[in-house]
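Removed: one protein chain of the complex. Kept in place: all other protein chains.
Chain IDs A and B follow the sequence of writing; residue 1 opens each chain.
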Amino acid sequence: MKFKKKSTLIFTEKNAIIKLQESSIKYILIAASVISILTTFGILFSILFEAIEFFKLKSFYYFFTGTQWSPGIENSKFGALPIFWGTLMITFIALIVAIPIGVFSAIYISEYATSRIRGFIKPLLEILAGIPTVVYGFFAAITVAPFIVKICSYIGLEASFNSALSCGIVMGIMIIPIISSLSDDVISSVPSSQRKGALALGLTSVEATKFVVLPAALPGIIAACLLGLSKAIGETMIVVMAAGLRPNMSINILEDMTTVTVRIVDALVGDQAFNSPATLSAFALGLALFVITLILNIVSLYFIRKFKEKYKVNTL
Amino acid sequence: MKKIKINVNNLNLWYGNNKALNDISLDIYKNKITALIGPSGCGKSTFLRTLNRMNDLINIVKIKGKVLVDEQNIYDKYVDEVSVRKRIGMVFQQPNPFPKSIYENIAYAPLKHKIVKKGKKCDELVEKSLVSAGLFDEVKDKLKDPGTSLSGGQQQRLCIARTIAVSPDVILMDEPTSALDPISTEKIESLMLELKKNYTIVIVTHNMQQASRVADYTAFFHLGNLIEYGLTSDIFVNPKKKKTEDYITGRFG
Partner (left out) sequence: MKRKNNIFYDKTLSKRHKSAKRFKFYAIFSLVLSISFLVFFLCDMFVKGLPALKQTYIKVDITYTSKCMKSYRACIDKKLRKVISRSEIRSIPLKIENNPKLLNTTVSKWLLANHQVDQYIKGHYYKLKSKDKRIVDTLNKENRVELNFNRVFLTKGDSKIPEFAGIKSAIIGTIFTLLVTMLVAFPIGVMTAIYLEEFAPNNKFTQLIEVNINNLASIPSILFGLLGLAIFINLFGFPRSSALVGGLTLSLMTLPIIIVTSRAALRSVPDSIRQAGYGIGLTKVQVVLDHVLPLAFPGILTGSIIGLANAIGETAPLIIVGMIAFIPDSPTNIFEAATVMPAQIFTWAGMPERSYIEKTALGIMTLLTILISLNSIAIYLRKKFETKW
């Protein structure tokens, strides 16, 4: 009897130690996972906190609607509208370049390329995606911008060396892989029964693609474009190196313009005191950037979910 | 007077190095329903797909032999495979309506083939196809609704309607009711009997009772070979080959 009791005692004792080990490891893992939440909130709060400091000094309303940005020492005005405009223009040019090329490349890769060509092309596009943006910035400033100036002078137009056009083109090249790789995944996941149904009606393969596959893939393609848009809006190095510093609200894409990210960098690498409005304006701009990219991300996820639900796809 | 619509002559098919169809020769008669039966993997779906050149979509497929439709070999190099599929339509096992409205599902191909122009003629064609498919009464008020909003049986009849809309001569059906409930199955079987007045129908089924219900002629396939072909009544009541008899009586399947 006694012997039996002792062994069960050892059993329960050992059990307790093991249980303690198990739960402590589990808590360590949970602690690690919480760090991602802390990071998001950290970003949000650090930006929010300093942005609020800014808006204590400068008008919130004027920030979003005013058109003069002059962070001088006296009588400084902080109307960010021209800065948002610059981001908008350059991003718009980038999308005009990237969406057609990206989507059509994706159509080719998923619908017409043999698996050998696919195996060759996909790594190349991944290389394009992996090039650091500072390198694109150098390319924009040293090769593309002077080229545009030269071409424009041949046809009698005057282009700035910091033209929005050169930034937009290079930014477009940068986001081509993003749009094409997600679009390719989406188009490939449209069930082949759709395509077969169209072909069985005597339609050519292009007609099948245009009428059936693309409309089916449309939510996913939209999500890909939104992702590209979000990347373009938040892009810093290309514009810091190739765009201007001057807030300029013009529709002439050959002029120099500035963007939100350029002004953030400019405000923080100068010699101003940290609590001056000029420096804090970086956080106000950062807050605007955070909110816009967050919204774009949520909308993009919504479209991807819509696509997944329709075709019960899980590989995206 | 049986007229031969499709004449298959010594058809051989390889998937890469695997021979899937072995020297098949048979005649499909006009305005009759021909059923292809056999155990899984015997090649009946593959054979069906050779009749409208759908196998051409698979890269590793090699085909030798002739398939003569109205005495024209569809594998002739002068013949455009796209136009073959206009005259020989196909309905698949899983209903696959396009992600468009019911109207557009039916209207797109005829408009592309320039059978009709947009407008009244097109509306009439859509209505006629839906009537022929026995679907019109159920959807006449919701032609603008998406095709995917219909039930499984209705979707399959929609697929049949859009196949009819391009005025084919032959309709191929690959296990058209195996994904449907018994009531929809019954509706489609009676539809087939109606359709055969105007079209030649070839159907693959692994439901022998279905073959005996609807088909005029039945072909029994096994491991890529055509074992026996003849009137359905003959095949089921008086099979000539032992293998046929074994399959019919359920000794293997």
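Just so it is clear, a contact is a pair of C-beta atoms (placed from the backbone, for glycine too) under 8 Å apart; a residue touches a chain by one contact, two chains touch by 3 or more.
What you see is a predicted model, and the numbers here were worked out from it, not measured in a lab.
Colleague: What shown chains come into contact with the chain that's not displayed?
Modeller: Hidden chain contacts in the full assembly come out as A, B.
Colleague: Check the options B:Lys30, B:His113, B:His206 or B:Lys243 and report the residue that touches the missing chain.
Modeller: Residue touching the absent chain, from the options given: B:His113.
Colleague: Please pick, from B:Asp70, B:Asp216 or B:Asp246, the residue that touches the omitted chain in the full complex.
Modeller: With B:Asp70, B:Asp216 or B:Asp246 as choices, the missing chain is touched by B:Asp70.
Colleague: Identify the residues of subunit B touching the omitted chain, counting contacts across the whole complex.
Modeller: Touching the chain left out of view, subunit B contributes residues 69-70, 72, 74, 76, 78-80, 82-84, 86-87, 112-114.
Colleague: Considering the whole complex rather than only what is displayed, give the residues of subunit A touching the chain that is not shown.
Modeller: With respect to the unshown chain, the touching residues of subunit A are 18, 21-22, 25-26, 28-30, 32-37, 39-40, 42-43, 46-47, 49-50, 100-105, 107-109, 111-112, 121, 124-128, 130-135, 137-139, 141-143, 173, 176-177, 180, 204-207, 209-210, 227, 230-231, 233-237, 240-241, 261, 264-265, 268-269, 274, 282-283, 286, 289-290, 293-294, 297, 301.
We take it that only the chains that are shown with their structure count from here on.
Colleague: Which whole number of Å gives the spacing of the CA centres of subunit A and subunit B?
Modeller: Here subunit A and subunit B have centroids separated by 48 Å.
Colleague: Write out the stretch or stretches of subunit B touching subunit A in their complex.
Modeller: Residue positions touching the partner: 52, 54, 57, 59, 82-87, 89-92, 94, 96-100, 108-109, 112-113, 159, 162-163, 166.
Colleague: Once bound in the complex, which stretches of subunit A touch subunit B?
Modeller: By the definition above, subunit A touches subunit B via 114, 191, 193-194, 196-204, 207, 211-212, 215-216, 310.
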